[in-house]
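Note that one protein chain is taken out, while the other chains of the complex remain in position.
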Amino acid sequence: MPTDERLSDDQLQRIANDLRDNWHTGRQVDFEEAIAFHESLPPSKQFATVLESADRPLLQPRAGVPCLEEQIDLLRYLQDEGGADLLPTTIDSYTRDNEYEKAEEGLAASRGSEENELNGFPAVNHGVEDCRRLIRALDAPVEVRHGTPDARLLAMVTLAGGFQSFEGGPISYNIPYTKRHDLATTIEHWQFVDRLCGAYTERGVTINREPFGPLTGTLVPPSIAIAVMLVEGQLAATQGVRSLTLGYGQVGNLVQDVAALRALRALGEEYLPDEVTVTTVFHEWMGGFPPDEARANGVISLGGATAAVAKPDKVITKSPQEFQGVPTKEANAAGLRTTRQLIDMMIEQDIDLGGIDEEQRLIERTTHALMEAVLTAGDGDVARGVIEAFDSGALDVPFAPSDAAKGAVLPARDDDGRVRIFEFADLALPDDIKEIHAARLGERARTEGRDQSFRMVADDVDAISDGKLIGRPTGDGKPAGGASDAD
Amino acid sequence: MPTDERLSDDQLQRIANDLRDNWHTGRQVDFEEAIAFHESLPPSKQFATVLESADRPLLQPRAGVPCLEEQIDLLRYLQDEGGADLLPTTIDSYTRDNEYEKAEEGLAASRGSEENELNGFPAVNHGVEDCRRLIRALDAPVEVRHGTPDARLLAMVTLAGGFQSFEGGPISYNIPYTKRHDLATTIEHWQFVDRLCGAYTERGVTINREPFGPLTGTLVPPSIAIAVMLVEGQLAATQGVRSLTLGYGQVGNLVQDVAALRALRALGEEYLPDEVTVTTVFHEWMGGFPPDEARANGVISLGGATAAVAKPDKVITKSPQEFQGVPTKEANAAGLRTTRQLIDMMIEQDIDLGGIDEEQRLIERTTHALMEAVLTAGDGDVARGVIEAFDSGALDVPFAPSDAAKGAVLPARDDDGRVRIFEFADLALPDDIKEIHAARLGERARTEGRDQSFRMVADDVDAISDGKLIGRPTGDGKPAGGASDAD
Amino acid sequence: MPRTVILGVIGSDAHVVGITILEQALSSAGFEVINLGVQTSQDEFVSAAKSHDAEAVLVSSLYGHARQDCEGLHEELDAAGLDVLTYVGGNLAVGQNDFEDTRETFREMGFDRVFDAETDPEEAIAKLRSDLQLTTTEAEQIKVDG
Partner (left out) sequence: MPRTVILGVIGSDAHVVGITILEQALSSAGFEVINLGVQTSQDEFVSAAKSHDAEAVLVSSLYGHARQDCEGLHEELDAAGLDVLTYVGGNLAVGQNDFEDTRETFREMGFDRVFDAETDPEEAIAKLRSDLQLTTTEAEQIKVDG
């Protein structure tokens, strides 16, 4: 079982050597020469520099297509027509599974056809030099966004290729993204990734790391998401990461979202070492979207409005085509501009929302309890603690597909639309906190004249795509809104 | 000069008889038979009933095309695909000028072609029976929306035709809409319209009247808009109108907009007789829109969010194609659905904004001062008072094209984006209020390191279409945002 | 007797929320649901169908690789001597495709029915009942039992 200790240079070296042979592009990686490439990049392409010095929330979309030229065109479009401040490269699903052979086939097939046969950019297959072509061709810094439990080779290739930010983490890219990876292994794999980032950082090339805050994207209670961010931040800091962007996915309740982002920032400062620069990223609604672009624009706009009030360092935008499939570049750019309009119209307004402090205190108390449980479970070691805590269910994520988590905790919205916990299962929370959740959900149940049940959870899962925030029952036994609103 | 007295039945009758001959369809109007038609309508088509009994903000678009069948299709589409709760029929510009001959030509030309040769529905030319066809064909109540200074014949025909709500008023459809109509005449003309509505009302067919709150749509200070609403409300009430919907156009500052809507409602109750049912309507941003649908969706969404907090009885929506020209039906429906999504996601949230009460008090004090000035100018008669007040500039509207107003008052945004008065000209405000405005604008001038000037006003006029709320200068002497943001 | 259906997300897709909702809806409708979870291989579908003597196999895919992941599934089912009803649903294509083309593709691959992501669970259940020739009374019976 891994412990939260820094990998030695030797270990780093040895693992890197082993990985080199997993796919032929691994052999292109040369650390010294990579440092030189990074040093040749202007400040405007240095991820941490741009992000940490920004005076307004920066916008970043998601985007990845299989072929290099198309990926360049896509990102350039998002930069020029969407006004993206930071660029992404979303990796395909085969690469996420380390199935480079299949990715190679998909890439070849995509090259020969109009259709994209991969749902992202297979960076390992492209190799170091093609990654650099991408970096050179664009004016903004670029991040690798993926969902890969074992992202070691991906990190080696992309960091050598000039990317300066790397999303994910041992929990956030395991629990929501896979079924059979155990946490001990993903922690070890990410210790390597973080150590590699640390190695660059020590040589003056700061690599930004961004744990994936939204987790399953579906009604995740803020305290759970934040606890995972803190644990991943701590693990990364141990390996020498010095630029950390902690994430949080919009739940749609303005007060709760602002409170959660403030709590995330405050707790980040509290739990992470001083030498780490902590920034925050807000993800526009990550759950099911309305099957209607007009309504989707409303969801996106509420995200923009929330960002204008909470002022995170970065916002990951959605497109109005989120429901349907990978968006066209036009729709992707439209999501950026809609968000930008909201932020720029609202950010100078003095918006003082009542109830934020109270909600923030509740989130912080709850997160403290979860962090406490992790540390206790690990006898003071956060790596062991998080494995034990997920194993026992003391820490858990709703709708987790992974065998490594109980996935037994269930969220539901209260009468105000804030996400509360309906089923705690073994979540390590003190009774007084549980009572607050229960009381709020009790209120809602009374308002609706029905019992709390999985039906309520299911209604809440569908609510936003059905056009509401809260999945209230309607006369006909179906939640309000409903398919008839779509077009 | 008119005074605020109720027209006698004789006067009503005489004027109506004269008007009948202005265009042949006037002769189709038969009051008794019209009452019978209205009585045949189900409650779901009764405008006042639907509006006044609603438990959430109702949505209404703007829409008018020349031909009957197309107008029916358009409204049906907005009802079915946009989820419009209340329907409009926007009248063309020739009818607004009482140029029925030209409207007839435009209608004939439109019938023969794919193109629409009129910018609205020429209801007078269509006549009573065609209006009724429209009313019968739809499931929701329909309002006449126009901008006609002398709307007497239009009212006769459309009310007989089954419309149950009529927008406008002697000031709000004069000052922003025309150059050469004097207020004395438009007041007389609207006394007839209001008396006609009163006559229906007395027979049990409540006709809803809606003074046009946004006025010139361009940075109108809330107090000015509200004062005009109150005056028009009083004039209408005198003539027997019992269902009044007072309007207000979004300025884009959340706190100021919510405060203004609350002030509008409170002052409406204060100034209007008890027997009048007062409701409020919020117009999504009425000034220049961004030349980009994605950004326009952001503007619309801020309107929806504001409505969710302020909870007006009705919201008039915009479409993402507002900048370009009369929208397609799809875009119009999209504006409705985007707005609905925001309202439905936010309306159950407890959003308690700091500073609203203070802003509301300022708006109410300022409006009181303006109303005071009107009453004084008219020796206690609101009709005479408003004519005198506009003549002296004691009451004034920014960017008024009308010779009947000074149009000398100039608005600008303060550092928080709230609309303040930069140039008072002869506006009848006490010094302490003027000082508040001056102080806020002084702050902004200091922030920007420039003097208050028309340039600042011009920058604010362009700001939202350029992607910001406040027209801050940028290095290059142009306001922030700028044409390059458009696409 | 409750009818058994196999449910799972195919390939390396991890989108679990849809099948969680589906499982619950199918169970309350009286079906016996074997939920294989996410990232289920073709083999797992086939052997589960066999060992549970299932009447239908419900394949979910959201992440855009459904076509690749489902290729050969029907051949494997045939090889195992299974003549079960097969449904596939979710976001079946990468990008903004026209659903009718997608439906055609999956019908040709052998699926009895193809559902898009707007599908309400009730809709799928109604089809399942009719395809399995459950009479309304039988269906209601099941509901009462379930």
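Labels for the chains are A, B and C, by order of writing; each one numbers its residues from 1.
Convention: a residue touches a chain if its C-beta (ideal position, glycine included) is under 8 Å from a C-beta of that chain, and two chains touch if they have at least 3 such contacts.
Everything quoted here is computed from the prediction, not taken from an experiment.
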item: Touch partners, limited to displayed chains, of the chain removed from view; value: B
item: Selected residue (touches chain absent from view) among B:3, B:22 or B:119; value: B:119
item: Omitted-chain contact residue, chosen from B:190, B:271, B:285 or B:323; value: B:323
item: Contacting the left-out chain in the complete assembly, out of B:71, B:216 or B:360; value: B:216
item: Hidden-chain contact residue, picked from the options B:179, B:361 or B:446; value: B:179
item: Contact residue for the chain not shown (choose from B:38, B:62, B:96 or B:126); value: B:96
item: Residues from chain B at the interface with the omitted partner, ascending; value: 93-94, 96-97, 99, 106, 115-119, 176-180, 216, 218, 287-288, 291, 321, 323-328, 331, 399-401, 454, 458, 461-462, 483, 486
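Note that only the chains that are shown with their structure count from here on.
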item: Averaged-CA centre spacing for the pair chain B and chain A, given as whole angstrom; value: 45
item: Whole-Å gap between the CA centroids of chain B and chain C; value: 54
